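One chain of protein is taken out of this complex; the other chains stay put.
Up next is chain A:
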Amino acid sequence: MFGSIVGGLLGRKIGVTGSQLVTTGCLIISALLSIVAFYEVALNGYSVSIHVGTWMNSEIMDVSWGFLFDNLTVSMLLPVLIVSALVHVFSIDYMSADPHNQRFFSYLSMFTFFMLILVTGENYLIMFVGWEGIGISSYLLINFWFTRIQANKSAIKALVVNRVGDMFLSVAFFALLFTLGNFDYSTVFSVAPFINETVVVLIGLLLLLAAMGKSAQLGLHTWLPDAMEGPTPVSALIHAATLVTAGVYLLMRSSPLIEYGPTTLIVITWVGALTAFFAASTGLLQNDLKRVIAYSTCSQMGYLFMACGLSQYNVALFHLVNHAFFKALLFLAAGAVLHATYDQQDQRRLGGLIGFLPFTYVAILIGSLSLMAVPWMTGFYSKDLILEVAYGQYQFSGHVAYWLGTISACLTAFYSLRLISLTFITYPNASKSVYLHTHDAPVIVMIPLVILSLFAIFFGYIAKDLFVGMGSDFSSSVLFTHPSRISLIEAEFGLPQIIKLLPAIGTFAGAGLALYLYHVQQVFTIQLTDTGFGRSLYKFFNGKYYIDVVYNHYIMYKGLNVGYTISKTLDRGIIELLGPQGLSTSFTSSSKSIAKLDTGNLTDYALYMGVGVISVTTLLLAPVLFDIKVYGIELLLLSVVALVVVNTTTKLSPLST
């Protein structure tokens, strides 16, 4: 009931928009309303579904415009709208110098609007509207500074890579329509247990591929770090809190379907674990401030996938919400840093900012600690739980996930501390003018940072019992876990102490190592890259495993080359030669050579006559002589052959003219 107001308000804004006040005001109101909606739906347990009208129907397919507000939806609404509202507030200052403020705010609100459609839709197709809509909006937002070629490239890349995911999602829909004939969540999920398991696995895998595209999992992750070309508030909103979680939302929403295909779950776990490790290790040695955070997003998304793969959707949801808060905090604080230092993103050219930007420093520190899952910060409650659950599964893939996750946690601590050290603590490496003009954030920037910091510290503690507490029926109505795979209790009480503590220990070890390497033993760190092995290792991680290179060389160039071959060699070449061009030239040349027969020589004419008479006689007598029947079509063929023969002979013997 309140949710409809939320949707309505946002719908109004995308039309004209205008000043910052309208958009920001609307979003703040919506955010407040979302809290109300959260209270109504999640805490009081009233799910709401709103039917707006029919959309399309064709034979058995019948799709309506309808919106559903259940526990999952409102839990998604909460971070989406709060972060979005805060980002709007932040942008008022951040973008104040930009001449295109209206455009920016309208894009930002449009994005939020589509995100809302995505989470509130009551069937897959409405979700798909939001799904594509956020893709398009993110193209526009990344491309906001449209004169920059890098922004253009990144935006195209983001859109196209996302479309790969969309393609698989579409195919998943086709399969759903084929097997179930319906897209409504309620229908699909109630039928899911009764259909062929292979089909469920296939659909699950297709959904996974789709989610991988949106949530930047290994293989389809390449767009995310590049998307950092957009304005920083955009990175905070899209690439931290909202867009990237859409994939996970899809998996969580489809949990009643996926659960019946165990193979899919194993694949999801593996994808998640590998992504977490891959992204964390890549993040280790990136030099761009925002890219480090981007890779950490990628890595956290891996954790979310892991949790989904282990059937612990409520844990995943919990971590998703937590992650939205602390990652948005990190990005916004990073934005504040960039703002203070003339958009210097390279960490090597920063440093020593702690004295100049104490407030921002504290914000980044809180965000990082929460990200590293330091005990009793928000991140701790969910991230550790994921790892414990992974171990509690007592299966091979669960253990692999646990170990990869734990290593990633160490790496996370390392790169977070590296970021802080390089940016804030070490010797100042920027030019003097930067330090002369640097200043800490104004009040309007502080507000979102403070609110997010509070969330990053306390939200986990407060909401833990609600989301993942023992016996909490918070999500049971929406997120379905197959009874044989409930391992929360096992994870809570059955694990040895050391396993539970290991991630935390690893975190501290990683953090300590980073501090040690960048503060105590700086010379040693520098020397590391002087050795051949160290250098190639550095190159490998800094070059993001060379995945971009592989894609560019083997997919993009090859694809474009194929396109070139097709359009030039086939279309303008062979078909042209056999088709219009070839026909017209051959007609011309053959008519010329026939004309050449007309020599004016009596003997030549006599020859033609003789040949003609002989061939006609042969044809006439052929049925009698050789016992074959001659049809009109063969005569036609024969005359064509004769033409060709005449043609070539005249060409070969120029003497006859």
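Operating definition for what follows: a contact is a pair of C-beta atoms (placed from the backbone, for glycine too) under 8 Å apart; a residue touches a chain by one contact, two chains touch by 3 or more; residues count from 1.
The rule we apply is simple: contacts and distances are computed from a predicted model.
Missing chain, UniProt protein name, picked from "Trafficking protein particle complex subunit 2-like protein", "Mitochondrial import inner membrane translocase subunit", "NADH-ubiquinone oxidoreductase chain 4" or "MICOS complex subunit": "NADH-ubiquinone oxidoreductase chain 4".
Here one chain is not drawn; of A:46, A:174 or A:546, the residue touching it is A:174. Within the complete assembly, A:580 is the residue of A:375, A:534, A:580 or A:612 that touches the hidden chain.
Residue A:164 is the one among A:164, A:425, A:513 or A:547 that touches the chain not shown. In the full complex, chain A contacts the hidden chain through residues 53-59, 61, 125, 128-129, 132-133, 136, 139, 143, 146-147, 149, 152, 155-156, 159-160, 163-164, 166-167, 170-171, 173-175, 177-178, 559-560, 562-564, 566-568, 570-571, 575-576, 579-580.
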